[in-house]
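Before any comments, here is the structure.
Every protein chain but one is kept in place in this view of the complex.
Showing subunit A:
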């Protein structure tokens, strides 16, 4: 094949120079800038005509105005463009658009980009993006065409661009091969666009993790103001060929509101309350659900607290005790307590009965890594806080945020009944794991 394409007659070139380029209002995403925590643009990508990076000045203005990093408005209008940004992993992903487009469309897409980076590089940090700048660029090129999303399914992208692994880097250096898939992607063309074709495994396995999170607000007296359970089923499916799976629950009625991965057949769910799907290859979120609010939510931990400041004294008292409650006999693990103490607090001198605590005098953030709660010997954190001398007692009360995990328990009582596979001959290994975690679990004091 000749390397030099046919030259174009000079008359054509002359005609070309005289023509001006029209720019009509073009929709969707124009450009993307990645901005790090210190306000530097470290990557830019344009899908249409280049937008000068000076457009980000408006973003920096907003950034300056915001008291907290997460208080930057997600949509910032500028005279000629609109900036829509999301903050993930301390990186701002700033998309530039020029005209009307649903903001959630852009936001959702940007989050999908971050998820993809995370999927590819394990982490989504500035360093990881810089190390893999070419892959990042190739991904962004595939994900959007002219600013409109093209391939956002991780399975398709992985067919197009292989994720970097240490092994592959070594192989590439030796053989000089590339990350770009040699075969052309076929997934996009199939009826199940989320699944790679020609998947092969020697060990066929399918794992499902039922993870529930409790969101709760507990008031001063210990009574529950609001509590709800949100759950997800994350799957890791490594099955050969085109397996067709059905997953059924013992008590599907518990699921009040659900949202599915696109692979789930909605009609089967409507009719039979069965999840029927051809899974994507690898890790994916099959289902997120909300447990109907009629059911009373079991609160697995309780907190006894006494945080008080006396008028005129520069000392405050701090007492905190945790205990298990309604845990169905399971252990509460990985407990982490954090609280934003009032600005007037200079330091905290506390004594934990177990675990370790830290207090940051600058951010006033107290965090206590408790570990496992032993019902026989309840963990407690007691001591005093020193306040600014002469300052009046703070009138705001800190909120206590709690994180915990309970293994082998879905707090709502949801149980998977069975998992069946059709369409393939082999017997897969199946596993289901349950876990309960604290979501946004807050205790007001």
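Just so it is clear, contacts are C-beta pairs under 8 Å (C-beta built on N, C-alpha and C of every residue); 3 or more make two chains touch, one makes a residue touch a chain; residues count from 1.
Heads up, the rule we're going with is that contacts and distances are computed from a predicted model.
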item	value
Listed names "AP-3 complex subunit beta", "Synthesis of cytochrome C oxidase 2", "Calcium and integrin binding family member 2" or "DNA primase", matching UniProt entry of the absent chain	"AP-3 complex subunit beta"
Touching the absent chain when the full complex is considered, from A:342, A:355 or A:383	A:342
Identified contact with the non-displayed chain, of A:35, A:63 or A:86	A:86
Contacting the left-out chain in the complete assembly, out of A:39, A:73, A:198 or A:222	A:73
Residue of A:118, A:197 or A:230 in touch with the missing chain, whole complex considered	A:230
Residue among A:271, A:296, A:362 or A:389 touching the omitted chain	A:271
Where the unshown chain meets subunit A, residue by residue	1-8, 12-13, 15-17, 19-28, 41-46, 48-50, 53, 67-68, 70-71, 73-75, 77, 82, 85-88, 97-105, 107-109, 111, 130-138, 141, 145-146, 148-150, 152, 164, 166, 169, 172-176, 178-182, 184-185, 188-189, 193, 215, 217, 219, 225-226, 228, 230, 256-262, 266-268, 270-272, 285, 288, 290, 340, 342-343, 392, 395-399, 401, 440, 442, 444
